[in-house]
Each structure stands twice: as structure tokens, then as C-alpha cells.
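Pasting in a structure now, in C-alpha cells, and then I'll have a few things to ask.
FYI, not all chains are in this one, though none of them got moved.
We just call them A, B and C in the order they show up, numbering each chain from 1.
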């Protein structure tokens, strides 16, 4: 005779007596292929690392974790992901019989990038994330909040090194990390990963590229040298950039430079309208 | 003739016109040997990975990053670190001519741990951190805030698996991560890494150990099985534990179980009086 | 006037006088979406992290690294990857004007995995790799060699813990890593990632799964307990398994168990006919 679920004890739904309602309970480091909508309308399949969680009432011992996996697996098959995680979160809340729902989808995302002179195109990966939450509001509809994250590699060339040296200037691979609180009102402008990347690259001494022939490398070298920036300059310029992106309500920024003169990193952090 | 610093331009101190004062500017991923005070009064030399940062006024182009390294190197040589980062932060603020100062010192910290039956002792590492900040207060003394972090490995045994199975129960290596806001008033009780570790281990199905002979392994196996806990149980019991530790003003907790039946993790997060 | 490549110096092709021919020169940590042939004939797009290298003659200062990126990018667009890296390596050798060529393609690969009782299916990721090389043979055709790698999560239950305890037994998430030298003769049997995974899982106390309902969890728990294995047992059974896979010429194996009673890992390594 096959064992059935109904004949097995359901520990998660037993009563808890400690009186502690929990903020988030769920699954983490779940890997899954997700389809993500590109700005150009196409769909990109990404390898997402996800976490999903819901609140746990003080009355319940636990949540039924297999339901997250079933839901995620179904959505991965049937939906294209983007800024519209609201339905996904509502579904999670319902499936888990919870009041609040949280998810975090992180993935490497490919952008087709042309070399600056030859125009040779190849894919380059950036890290992107969608972090959504749905929180109960007393007597009203649940509040949906979405943070879009990107981490992009750039180059910065040191203004001090250039100013004090008779020739040359140290430069290095540097990362800009942005967490952007986006407006999710139905009529708000969409904030695309592609736009965040191309806008934030403006804050660099020079972007980096997947393919560079010699003409390109000359352009990049001179561009870096003509455009020296401290991490402080990069983060200020990134701040100006994000202030100008429509649909952005607030942001947190970090710039970290893998200094080519040190084994440690130069670093700056800044935030505006971001809790 | 030797070049002197005074003959070289000082780009960092040139004027900035973007009008953006920055939250934190400094160095990151700096590795340094630090001496840390143990609860027993002895000193442990740890391999710390540190970040240090100060605010950057909207009038200045940047901060002088070499000063962080000189200060850190001097302190590493001459001081024993602990909860008293206030002087370190005051010094940083002065050296960098800044208003606020932040530091984060992370390290693996060894605790001598006896096996439960044989009492065989060996060192086991936990991750610990001291994150301090000094923030200006209008018309008053700067406000000092300290967060002590620990990440400890434990075991949890699944109550559902035990309840539904005729024999056995899955268990796994699990991590409890705590960020603890500690009271730094002069007369407040000290919160030691050792205490946080031993208290939080009470929330496990069973602690883990560096050396176990067979008698110990029997004890640990039966202890796990006798004491099954979901991540929800572990985090609730950890919450009760931290509520009872004197000198703790608030905390953030995370429990993550490397499930032995899945390739992903079970996870819970909770916080109390923690911004 | 646009700068042209021909007007720019070509440093890489200048003469080198140190008399040292190099083993491998190329690019590393290149991320690219690759299409990989599944055993069922379908194509899976993976996020590959690749390295490519060729020998560098003692007469040449360097190799033209942009050519790797152009080649990889073209192949990523136009080919489906699998065990047939021979053409890719021949092309690399030609494009780079080299004698030998090496590539390493690592990626997370999804396998649809049904739960053992309910049959609920969801994707689970394993790490896979194709490492190919083409080496010159005096007076003959170049020799093609291919290593297929997999890393799979499993569970093992400790036989000692079971034997010495009145009840329960510690178990944990464990990894089997295999590097398999495969026969690439035209008529040799194909060795599929899917086969390596399903065969190696036979060496576990029990496989792990992406989705488990309670009936499944009962099955997995009891299966682990009925089938206790040390890492020594897992690696011996994996050895027996790989000896029996057609098309396997030799292999290297590693088993690492994230012990639920320790913070360190139990470990075994073995190799047969593997240089």
C-alpha cells in the first residue's frame, strides 16, 4: 500500500507556544533557469539563484517548504520574469497561507556589447537581481516593493596618480553596485537592467568590453587616461546618473576598485532615499 | 633630489562642485593581523579582513586613503581589539579630518572546544565581526554604535523527517548568523564572542565539534535525534536566547540549513529592535 | 581619419629572446552563454565559465588574445557544444597560429529530477565541465583528449554513527566529483553528463532532490538510514560504477562530506588510469 500524505503527521502545522512570529522563513540558494524579458522584447534564459520566504505566524510551528519549490518550478516553466513580481509574490502568499512574501532572484545577465571603434560585438555578463516583497497593510491592499540590483565591471584611472607622475597613471578593474528602488505604479516608466548598465557606465573612466582589437584598445587606453576618476568621482557621477533615471525612487550605491598598486580595494558607498 | 610630498599636487583636497557629500569612502578587503581580547583575558591573533570609511564632505574631491592604512597598521601593532572601537573610530575621524567614521573587522576566531563525553579539546573556528560607527550629533558628542556578529556551525535534525519515518531522520550542517547591537555604555555588561557562541549553540539540535571519538559520536547522534528542530525552531530558540543576554539592545538572526535531502537550503530570518 | 590596425605596432608578434616556449597562454574566467546538447537530443543554454589557451612559441613575444574572444563568441552563436570539441580546438589552433590548443568549459547544468514517490519533477543543477586539448604529434595528426567533469550533490549516512547509537544516525550533504577521461574515437560510446550523474548517484546513501513532499521525505529518510556509507564506501562504489561505464578510459574521483557533527569535511580521493 502506498503511503499517502494524509496518513503522515504534519509537524509544520502543529501549534507553537513560544509566541514568536517570524519575519521570513523559506528556501535559499535555489538554482533554477528563469526566462527574463530583455529591453528589446526578446527573452533571455538566465541561471538564477533565488531565495523565497514568507512570514511565519506565532501560532504555527513552521511553513511547508516544498510548496516554494513547486511554485518556483511552475513559474519558471510558464512565465517570463521582469519587474512584475507582484503576481508571483501574491501567489506565494496564497500557496504558503502567509501574510507577507519576499523573493530575491539573482543572476548573471548577458548584454551584447560592441567594441568602441571596430564595433565587434560579443556578450558580456553583469550581475542583476530582482528583490521583491509584499507586505500586509492594515485594512488595505498589500504593499508591493521592488529593488532592482546591478553590479557592473568598469575601469577607473586614478587622478592622483596621473597628476603626480611624469607619465602613465594606474588604472584597474572596478565594480559599481547599485540597488535601485523602482516605482512599480502601473503607469510608471519601466527601469530596465540594460538602461541601468548603460547609464552607470557613464560614471566610469571608461567601460570594459568583451572584445577589443588594437584600434579599440588604443581608444580605451586614451579614454581612461583622459578621464581620470577616483572612486569618489565614480560614485558621485553614478549618483547624478541615477537621480536622472525615470522610475527610480531611491538607491544605494557602492564602488569598489581592485587597485593595481595595492592588494586591497578603494571603496565608496552612498545612498539616497533608500531605507 | 628626492621628491617630497609637498611638491606634488594634492588632488584629493581639490574642490568638488557636484554638491554631493558621500556616506562612506575608504578601503575594503584590507587584511591585517589583529590581536583580539578573549573572554578569559588572553589575547588571540586573528587574520582580519577589514573595511574602514569616513564621510566625504561635498566640498572635497576625495579622502586620503593611505592614512587608513597607516592608522590601521599602527593600531594592529599597538592595541588589543575588542568592543572598545570608540577610540579607534575617533582616531580615524581625526586622521581623516572627517565627521563620521565606520569600520568593519571580520575574522575567523578559534574557540577551544571539548568533546561532550571524552572531553578531548581542539580549536574550532567561528566567524566573528565588530562593526563600529561614530556619527556626529548636532551640538553634542558623536554617537558610537557597535554591532557584534557571529556565524556558528551547528547541526539540526528535521522534526518532520523524524515524525513521518519509521526510523532515522535527516540532519545537516546548519549555520546560525547573528548581528547583535550591543550596549556600549561604560557600565553595560560586556558581550563576548565566546558567550554569544555558547548561548546560540543552545538553540541547535546539537552543537558540532572538532574532535569526536566513538563515545562522543554516539552522544551527538542521539542528542540530535532526541532534539529535532526546524530552522524555525532554531531561530525562535536563538531569539529567546538573545533576548536573555545582558547588554544586547537588538539583533538580527539568520539560520541556514544545508539540507541533506536537497541541494538547496532551508532558511529563516528574524530581527528585533534592529534597524 | 580612422586609425587602422595595420598602422599600429603589433607587439605580440615581436621576437622574444628568452628562449622559453610557453605551455598555455590565453584567456580565463570568460563568461558566455553556450548551447549544450542534452542526452535526449534537446539543447540546453548554459552559462559557461571558460578558459582557452594555446602554446606560445619561444620565438614570439605573445599571442593575440582578442582572437580567442572572437572565436568563442562566433562558436557560441553558431554551434551546439558537446563531446566534439575537436573542431573547436582545431579552429583555435588555426586562428591563433599555434601548435597546441586547450579549452575548459565549466557550467551549471540542469537535470529534470522526479521525486521518488510522488514523481513531482523540478530542475536540479549539477556542475559539469568539458576540458579538451589538442596536442601536436611528431609526423602525425594532433592528439585530441577530452575530460568530462561532474560534481553532484548527494547524501551519505554514517555507518559508524548508526552502529554505535541506540537510534538515529548522522547524515549530511556530500559531493561526488568525477573527472572522466572519455574515449573520443568516432565509434566509441558517447558518455553523457546525464548518465554520469545518474550512475554516480547509485554510489550515494541516497540522492538529493529539488522537490520532496512528505511521502518522498519519508522514503528518502528511510533510504539513507537503510543504506549507510562512509565516504570510503561512496568512493569505492563510485569506482565500481565508473569502471562499468562504456567509453570511460580512466577517471579521478573525490568525495567530500559536509559532516553534520563537525565543521570540517570527511574526504576521499581515488584515481584509475588517470594521469
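Just so it is clear, contacts are C-beta pairs under 8 Å (C-beta built on N, C-alpha and C of every residue); 3 or more make two chains touch, one makes a residue touch a chain.
Small disclaimer: the values here were computed from a predicted structure and weren't measured.
Shown are 3 identical chains; the number of copies across the whole complex in this structure file is 4.
One rule holds in what follows: only the chains that are shown with their structure count from here on.
With centres computed from Cα atoms alone, the innermost chain of the structure is A.
Each chain gets a centre from the mean of its Cα atoms; for chain B and chain C, those two points are 36 Å apart.
The distance from the centre of chain A to the centre of chain B, with each centre set as the mean of the Cα atoms, comes to 25 Å. Per-chain Cα centroids separate chain A from chain C by 28 Å.
Contacts with at least two other chains are made by residues 124-125, 210, 212, 214, 218 of chain C.
Touching chain A in their complex are the following residues of chain C: 2-5, 8, 10, 30-33, 45-47, 66, 69-70, 72-73, 76, 108, 110, 117, 120-125, 210-215, 218. Within the complex formed with chain A, the chain B residues making contact are 8-9, 11-12, 16, 18, 20, 22-31, 51, 53, 56, 61-63, 65, 69, 159-160, 163-164, 230-233, 235-237, 239-240, 256, 263-271. Those residues of chain C lying in contact with chain B across their complex are 124-125, 153, 155, 157-158, 160-161, 164-173, 206, 208-210, 212, 214, 217-218, 220-222, 224-225, 258-264.
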